[in-house]
Each structure stands twice: as C-alpha cells, then as structure tokens.
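A single protein chain has been omitted; all remaining protein chains appear in their positions.
Going in written order, the chains are labelled A and B, and every chain counts its residues from 1.
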Amino acid sequence: MTEVMTDTAARAPTERQGHSGMLSSFVGRYWLAVTLFLMIAVFAWLRPQILDPANIVTILRTSALMAIMVLGLTWLIAAGKIDVSFMHVAALGNMTAAWLLAGGSGWTIAALAGIAVGAVAGLVNGFLVAVLRLPPLIVTIATGGICASAAAALGKGTSVRIADPGILGELLYVSWGPIPLIAIVVAVVYALSWYAQEKLTFGHYIFATAQSEAAVNEAGISSRRLLLFLFVFSGLCSAIAGVLLAANLSSGQPMIGNSYFIDGLTAVLLGGMMIRVGKPNVIGTTTAILLLSVLVSGSAMLGWADYQRQIIKGLLLLLGVAVAMRASRSPSAHATGA
Amino acid sequence: MPDRLTLPAGFGRFVAFLILVAVVAGAFALIEPRFLSSQNLSAVTRHMATNGLAALGLTLVVIVRKFDLSFAGTACFAAMTIGFLIANGYDLWVCILVGLAAGAAIGAINGIAISVFGLPDIVTTIATGSIAGGLAFLYSKGRTIFQNFMQSGIIDLNDARILGYSVSFFFLIAIYAVAWFLMHRTRYGASFQATGENPVSAYFSGVPTKLYTFLAFVICGMTSVLAVVLILAESGTADTNEGANLLMPAYAGVFLGAALLGGTSVLATLAGTFLITMLLDGFSLIGVPYYYSDGVVSAILLAGVVLFDQRVRMLFHDLSTFLLPASEPREKRP
Partner (left out) sequence: MTGPALRATAVSKRFGAVNALKDVDFVLEPGEVHALLGVNGAGKSTFIKIISGVYTRDAGTLEVDGKAVDCRTPHDAMMAGIATVQQHPELVSDFTGYENIFLGREADRPRFLARIDRTALKRRGDALLARFPVDIDLSRKLSEMPAVEREIVAILQALAGDHIRVLILDEPTSTLTEVEKAVLFRLMRTLKASGISILYITHRLEEVIEIADRFSVFRGGRKVATMTPAAAAEQGLSLAELMLGETLSSVFPEKAAFPPGETVLSVERLGHGRAFSQVGFEVKRGEILGIFGLVGSGIDELSKVLFGALPPTEGTLSLKGRPLRARTPREALKAGIFLVPGDRRLEGLALTQSSVFNITIGNLGRASGFAGILRRALNRRKSEEFAARVALSPPNLSMPVSGFSGGNQQKIVVAKGLFADADLYIFVEPTVGVDIGARAKLYGLMRDLSRTAAVIVMSSDCDEVHGLADRSFALYKGRPIMRAGEIMTRNQLLLAGILGEARDA
C-alpha cells in the first residue's frame, strides 16, 4: 500500500493525500528514532561533552546491558503476556555469581550458576503461566518477590564485593574509540533476534499468539510450548544481564532490580510504538533503550535530579501506552467504517 | 425454606482457615513463647492495620477485575505531601485530608485512563505509580522530612491504645466493617460485584459499570494513603520510600485470602492480611532477617494461588483419572 502511494505521489504531485499519508505513516513508524536524534541534537547543543567518546562508551555500555536484560521481555510482551519478575531475576543472577565468587569459585562456575538460576526462574514462571494457565501478573509478582528475597539473602541484606572482576570485567571495558565491545556483541545478538522475529516462524508465531492463541493452536502450533520457551528465554536474558552487571560493578547488588523495573517496561512498550506499531519488537526496544540512556546521560549533565527523570520516564510510558492503544484500534476502525 | 438450615457457603473453608491460623500461631508460640505476649500481639495488630488498609482498596479493584500497581507510588507521594504540610505547621487533619485528596486524584487519573479511555490497567498503573513516586521527591528534593512531627500529634496515632491495643487496629476493624456493610448490604456493593462478575450483564441491568471501575481506583488510592498515615505515625518521619513496602503484603493479602476463602471479598482480604501479617511478624520475632519477608510473602502467595486454583485442581483431577482410568471422562456439550 505504501509502495503504491510512493508511485502516485511521484508521478502526480497533485495527489497530496498520498503524500501526506506516506509522511504520516513514516512519522508513525519512526517517530521514536526521530525523537532520539532530536534529543541527541538538543543535548549536544546544550552540553557538547555528551558526544565525548568516553561518554558515548558509557551510554552504549549501559544500553547494551539493558538490552540484554529486556530481549526476552520484549517477546513475552509481544506474545501478549507480562513478566514483572525480570529485574529481580537479574538481581538474583547478579548475587548468585557474586556470592559464588566471594566464596572462592571461579568466574566460569559463578557465571554459569547465575545464568542457570535465571533459567530455573523462567521455567517456573513458564510452567505456572503457560501450562497451569495462572494469571501472569500475579505469578511473576510472586516469583519476582522470591527472587528479590533470595538475592538479598545471599548477601545477608547488603552488597557483595568482588575482588577480581575477571575476564568478563576486562571484556566489558574493551572498546574501540566510542564503541565498546559489548555494544557490538549486543548489536549482533539483536540483529540475529531481528532475523528470528521477522524471517523465522518463531517471530511469526509470537505475533500470532498475541492476537489469537486459538488460531495458533488450530494451525497445529503449540502456543504452550512457545510461551514456556519465551518465559525461560526471558529468565536467561535477565540472568545474563545480572551476571554481566556483577562484572561491570565489581560487586553483587541485591537491590539492583528496582532501578531496572520501570526502565525495562518503558523501553519495551515505547519500542512497541516503532516499526510494528502497537507491537513490541527488538528494533523498537533498542531505539527506546538508547533514548532512555541518552536522556539519563544528558539530563545528568544538565543537573536534573533522578526523580525528575523518573517522572519523565513515567510520562513517556503513559504516552507510549496511549499511542499504542490508538494505533492498534485505528485499523479495525477503518475496516468497520469501510 | 430448606436452604436456611444448611450452613452458609464457604463455612468449611472458614473453619479450615481458623485451623490454619491456630496451627501457625501454635508453631510460632512453641518456637518463641514471646509470640503470644501482649506486646507482640499489639505489634501484629498494628502492622495488620497498615497492611489491611492498603489491601482494602486493592480488593475493590480486583473485584472489578482490574489490577492496580500504582498504589505504592501513590502512598509515597501522599506521605511526602503530608510530611511537607506537617513540617509547615498545618493542622494534622488538614494534612491528612490533603493527603487523601492527592491519593484520590491519582486514583482518579488511573480510573479515567482505564475505564473511560480503555488503557491497559497493568501498564497504566505502573506508569502513574512511577510518576507519583517521582513527584514524592518534589517537596524536599528527596530528604527525609521530620520537622514538627513530634508536635503535630501524628505520633499519637501510633501510641494511642484502647484496651491495650493500638487505636489503628480498631480503626482497621471499623473501616472493614464499613466496607463489608457497603459491599454486602448496599446497592453500591451489589453494583461493584455485578461489574466485576459480568460487565455486560451488569450494563444490561442498568449498572453504570465504568463509574464503578473508576470508583474502585479512586478508593484504592485513598486507602493506600490511610495505610501510609499509619506508617508515618510509627516512624515519626516522612521518607520518599515510605509506601514502597505496601505492595507485596497487599497483593498477598488479597490473593491469599481469595484462595483460602474461595473468592475475592472484603472478609477474605482481612483473613489473608491477618495470616500474612502473623507470619511476617512471627518470622521477624524468631530472628529471620528482614530481607526474607518479601520472599516469604511471595512464596505463600504463590502456594495459595497454585493450590487453590480451580484449574490446577482440575489438572490433578484429570491426572488422577488418567492414572486410574476407571471411568471414561465425559464429554461436555458446548
């Protein structure tokens, strides 16, 4: 439909309907990216040091860790479920690794154990929601609470210092110019995820499940298995991010989850405003994460307080939901109006 | 009528609940005799007042089949509002009324967004809760407010006793009595229940369903403020994080109560809150560190939801018929 409009607009400039339609469709699909660039431009104008390579490295590293944490969450929400335990799973993965390191284990064991804990948490969530069909919000509130407690218990209520951040810690600080290694790794992972989401049956079935689980099951696809996998995957992603955070911060922080809760959900839901309007997707999530990181970095340079950013993020989330509702409603409104 | 002679529905569950309470209390008393001391019972009742008030509004929201994740943030904002007003020397009742109004306002925003504009409840309330939590920092840039608390009289709310128990507990009982009366003895309660049970049939029965969904969120905002007033009274200071600990016990109280007594209701929430508070208090008394409390509450919530869920019991039933294929499962007519 867009292609047809490009043709007519090129050949017949009088058809302004087509032109403005294309423009509004472009704005609808990419306004988040446009906002990101505008925001970078404004901050760079006010505080040029935001574009210092060292600062860019920081922004990209923070974004990369966040992106790992919410990759699974993006697909879970895209499939019509919710997981509010992700940040506590990350905290538990973080503390498990730190606790083992403090107890004398090597990094390999510590990292694998941290990740395994995440998989178990995801499996529990997935079993309760996909197999027993319990409400995902209540289930993940509860499993999230258990993970948060377990994380705190491992450190007896306080953080655990890590003497040697190990090879992971070193790798996290490898960068070429303004580009850290971890950002490249995450970019590759996200590119692969984009491929899985757009070109493989996997992503196809995720979006189909969100709309009609019945249609998916009737087509011979097990939505139960898909959802179970997505919960396990979400747990894995969160735990990996938690382990990397342990290396990054040289410590295990039991309360680290709290700061990621709103940011993670905001990133996924704002990202859902882009490209596939009304549906969370990996490219949108990436853009939204960058937006949030730039906002944090830039506003810190402007001397804004943490709570002011929190209010802005909350407003962004509210705005994102409202726009998503409008966007997902309008096609059906067109269909009935036609 | 013959049905008047039978016991009321859910009586068996109520007896089971009492036995459970007796067992838990007995176990704690064995491990730590101080559990039954009047001092501890007084503390249990005081904490129960806080948890119970926060859970009450959530109960109404859950009855109309929605979720509210914002009330903890709302409570933080209201706590700082009240603290700010106290520090500036306003009368206590003015401070509390303004705090309640703030809670009602945020509840109203939730209610309008969800019932009128049809936004999804979970994400909307996460967002408004976050905004409210951020707004809590406005008054003092995040610093703890304590000025004038001693003189304002708010501390007395915590210390006042009737028959050896905190006034707040009697307030809780009174407000639950009112809520129970409202829900089960008035047309308004009937309208809340009809809205949650089947919105379409309620609408066709002349119940203004959107209004009642809206009201549930407003009341939820206000009861969380009442809960945080008790926290302020106990701590004697206002902190930006004051309401954050309300979320878990409230959810656990509502859903554990619903699981135990077979449905969401005011009394079920009271029962759930009682059990949760007793467990939390007992664990802290026998020296379990504070950071286990969320985990304990969560684990109990999860166990309650899983064990008492209709579908899970159906699953066990199916499993047993599968293992003992004596009777062929009957097909259902659509």
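We take it that contacts are C-beta pairs under 8 Å (C-beta built on N, C-alpha and C of every residue); 3 or more make two chains touch, one makes a residue touch a chain.
Here the structure is a predicted model, which means the values were calculated and not measured.
Chemist: Identify the residue among B:T74, B:N110, B:S191 or B:T273 that touches the chain left out of the display.
Modeler: Hidden-chain contact among the options goes to B:S191.
Chemist: Among A:L38, A:V188 or A:A219, exactly one should touch the missing chain; which is it?
Modeler: Of the candidates A:L38, A:V188 or A:A219, A:A219 is in touch with the missing chain.
Chemist: Out of B:L100, B:A179, B:A202 or B:V225, point to the residue that touches the absent chain in the complete complex.
Modeler: From the options B:L100, B:A179, B:A202 or B:V225, the contact with the absent chain belongs to B:A202.
Chemist: Please identify, in ascending order, the residues of chain A that touch the omitted chain?
Modeler: Counting over the whole complex, chain A touches the hidden chain at residues 196, 199-202, 204-205, 207-208, 211-212, 214-216, 218-221, 226, 229, 331-332, 334-335, 338.
Chemist: Could you please point out the chain B residues that touch the chain left off the display?
Modeler: Looking at chain B, the ones touching the missing chain are residues 1-3, 9, 185-188, 190-191, 193-194, 197-198, 200-208, 263, 331, 333.
Note that in this section only the chains that are shown with their structure count from here on.
Chemist: Using Cα averages as centroids, what's the distance between chain A and chain B in whole Å?
Modeler: Centre-to-centre distance between chain A and chain B: 31 Å.
Chemist: Any idea which chain A residues touch chain B in the complex?
Modeler: 82, 84, 128, 132-134, 137-139, 141-146, 148-150, 152-153, 156-157, 254, 262, 265-266, 269, 305-311, 313-315, 317-318, 321-322, 325
Chemist: Under the touch definition given earlier, write down the residues of chain B that touch chain A in their complex.
Modeler: 67, 69, 113, 117-120, 122-124, 126-131, 133-138, 141-142, 240, 248, 251, 255, 289-299, 301-302, 305-306, 309, 311-312, 315
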